[in-house]
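So that we are looking at the same thing, I have put the structure below in C-alpha cells.
Selected chains only, in their assembly positions.
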Amino acid sequence: MPKIPRHPDNDYTPKAADERRDFIRRQTGAELHHVGRYSFDPATVAGNIEGFTGVCQMPLGFAGPLLVHGEHARGEFYVPMATTEGTLVASYNRGMRLTREAGGVTVSVIDDAMQRAPAFCFADARKARDFGEWVSAHFDEIKRRAEATTSVGKLRDIEQYAVGRFRYLRFNFTTGDAAGQNMVGRATDAACHWIVSQYSDIESWVLAANMDTDKKYSRLNTLNTRGKRVVAECVLPDALLRERLHTSAAELFTQRQISNLGSLMAATNNNGAHSANGVAAVFIATGQDEANVAESSSAIVHSELTANGDYYYSITLPSLIVATYGGGTGLATQRECLEALGCQGRGKVRKLAEIIGATVLCGELSLGGAMLAGEWVSSHERYGRNR
Amino acid sequence: MPKIPRHPDNDYTPKAADERRDFIRRQTGAELHHVGRYSFDPATVAGNIEGFTGVCQMPLGFAGPLLVHGEHARGEFYVPMATTEGTLVASYNRGMRLTREAGGVTVSVIDDAMQRAPAFCFADARKARDFGEWVSAHFDEIKRRAEATTSVGKLRDIEQYAVGRFRYLRFNFTTGDAAGQNMVGRATDAACHWIVSQYSDIESWVLAANMDTDKKYSRLNTLNTRGKRVVAECVLPDALLRERLHTSAAELFTQRQISNLGSLMAATNNNGAHSANGVAAVFIATGQDEANVAESSSAIVHSELTANGDYYYSITLPSLIVATYGGGTGLATQRECLEALGCQGRGKVRKLAEIIGATVLCGELSLGGAMLAGEWVSSHERYGRNR
C-alpha cells in the first residue's frame, strides 16, 4: 500500500491535512468528515503531532464547583472533563457537591521530581560500587553539566541502585511548569557524557533502562515520586453521608477495608476505586500527555473513622505528571480549559496538580457511595460484623 | 459559586451547550471559543457525557501502513492516533516501516475475559471455604441467573480467592464486541442476589472490592487476563536493523536485558518501553475508554537472539480493554477512525485488538532503536562484555 503523503516544506497546513484525509478516504473508504472539522490553524500543532490530518472531537463537560483548600488552588473551581464514558461527569459532580458541603478538600503537593535513570555497566560489581562512590563525590560537577542544558531544570539529587555488575543512577530534577521528561533527558544525557569522559572503568551505558520509570507504573515511583506527589484529604460528617450518599461513615469504612484486602491480594497499583477516570478526563481536557495516565492514576487511599463517627478520607497520588507549559497545554481547546481553571501559563503547575488531586478524591467518594447505597446487601446484618 | 446550568427536559442541545459555555465564561473568564466548535449533533453524545459543553479537539494523525498477520486483521492498515506528544506518530510510523520490511507483525488474541469480582463475608474462614464449595457445585444455576440479564455476555467461569473470613469470587465473562464492564456488573449483581437468596450464612457482600480490577493495573489481571490478552511478534533481520535503526540485533538484545533488570528492580507494570503511548493514542482516536490506559498499557516484553543472529521480539498485552460497539465507539470522529481500520460495527473487536497489539510492538522497536543509535555509548567496548 502507498505511503501517507507528507509535505517536506510545510506539512502543517489545511491543504496537507486535506490531502491526507483524501488519501485515507481513498485507501479505506472512511469519510473522515468530522475528523476534518477543526477550528484552529494547523501550524499551531507543529511540535504536537506529525502528519496532522484532523482532530478527534472528545465530548467535554464541566463538574463543580469544587471547593479546594490548597496552597496554590484556593476557592471554587469548575473542572473541565473530556470523556466518552457516561456517568463520569455526573459522578464527579456529585462528589464535588458532597465535599463542598463537607467544607472542601484540603490538598497539598508534598514532593516534586522528574527523573531520567541511566544504567552503567562495569567489569564486576565491585567496580560498579566504586563508581557509585565516585558519583556521590562528584555530584556538584555532575549537577553543573546537567543544568547547563536547561534554564529551568534543577538537579535535586541522584539516587543509586545496584544489581550485578550494573549501577543505575536516578537523576531527580525539578522542572518548573513543564512535565519535563524531555528536559531531564537532555540534561541527564549531557551529564552522562561528561561522566563517561571522566571515569574510565565504564564498559557501556544506556540513558534509560526502566528505572525512571516513564509511562508506566512502578513501585519505585510510588515510593520516591515521579512528577508531583499530591495528597487530597477531607472529613465527611456521618450525617452528610447519610443524607447525600444514603450510606454511612461506618459502611464506607468497612467497604474500604474489604477493598484494601482485595487490592492486597490482586496486587494492584491503586487500592482506590477509579482515579484513572478523573485523571484521564482532566488530562485530555487540559492538554496533558494522555499516556501518563498509566502512572498518574496510581493512588494510595487511606481512610479512618474519627472518634465522633465521621469519615476521614485521603488519597495520595504519588506520580502525577502535570504541566501548564509545553506539550499539549498551548493547543486551542486545551488552553481554554486551563484558562477556565486559572491555570494557564507559568507558575501554575502546582495549582493544577492540587485541583486534579481534589477532583480525584471526589470521584472516589461518589463511586464508593453509589456502590453501597444500591448494591451492598446483607442477609443477616447490615453494617458489618456482630450488628 | 453557582451551579452549572442543566436542562432537565433535554440537556443535549446546542443551546444547552451554549448556555454552559456562557456560564463558564462568566464565571472564569475563559472564552471557550474553540471548545464550542464541534461538528456533530449534541444529541449523539447522550450516554457519553453529562452536561455536554463542547469538545476537546485532539490532533489526529495516521501511521502506517502497518502490515499485520492476525487471525482477524490481515493485510495493511493505516492506524489513527490522537495525541499531543510530538514525535509519537513519527516514531510509530518508523516502527511500522521497519516491521513491514521485516515481513509484518504476527499477532494473536490468546485469551478474552471481562470480570466483576464480588466479595462475601462470613462468620469465619471455614464458613467462607464451605461457601466456595457451594458456589462450585451451583455454577450452572449461577450462570443461568447471570446470563438472563444479557443477550451477549456469557459466564465462562468463576475464580475464587480466599483471605480471612472473606471469599472473593471473580466472574469471568465474554462480552462480544463491547468492553463489557457494565454488562458484567449487571449480570454479576443479578447472580449475587440469587446467591444471597439461596445461601444463608452470608453476613454481608459487596459487588466489587478490587479484585476485578477495574481501571487499574494488577498482577492478577496480568496473570489471568482482563479484556483481551494479545501477543504481537516479529523477527527482525539483523541487516535490516543495521540499515534502518543504525543498531544491531545484539545491541537491542543487550539493551533489553538491562531494561528487564531495571524493571525487575523498580517493580514496573511493564518491562517494555512506552506501550502507553500507542495504546492511549489509538484509544482516544477510536473511542475506547481513555481511563483504561491504566491497565491496558501493561505489557510483558520477551525477546531472543535467533541462531542466525536476527532478533525475535514479542510483546504481550495481558489486559487490553477494547470495544467496537458501545461506549465512545459510535461518536462522530471516533466512528470514522474505526471505519478507517475496517473495525466499525459488530464482530470486529478482535481485529481491533490485533491492530493495537501490532501497533504497540512497532513503537517499542522504534524507541529502542532510537535510544541505541544516538545514545548508547561505550568507552571500552561497544557491544557488551568482552568484545
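Lettered A and B in written order, each chain numbered from 1.
The definition used in the following text is that a residue touches a chain if its C-beta (ideal position, glycine included) is under 8 Å from a C-beta of that chain, and two chains touch if they have at least 3 such contacts.
As the structure is a prediction and not an experimental result, all values here were calculated from the model.
Copy number for the full complex in this structure file, with 2 chains shown: 4.
The working rule: only the chains that are shown with their structure count from here on.
Separation between the centroids of chain A and chain B, computed from CA atoms only, is 17 Å.
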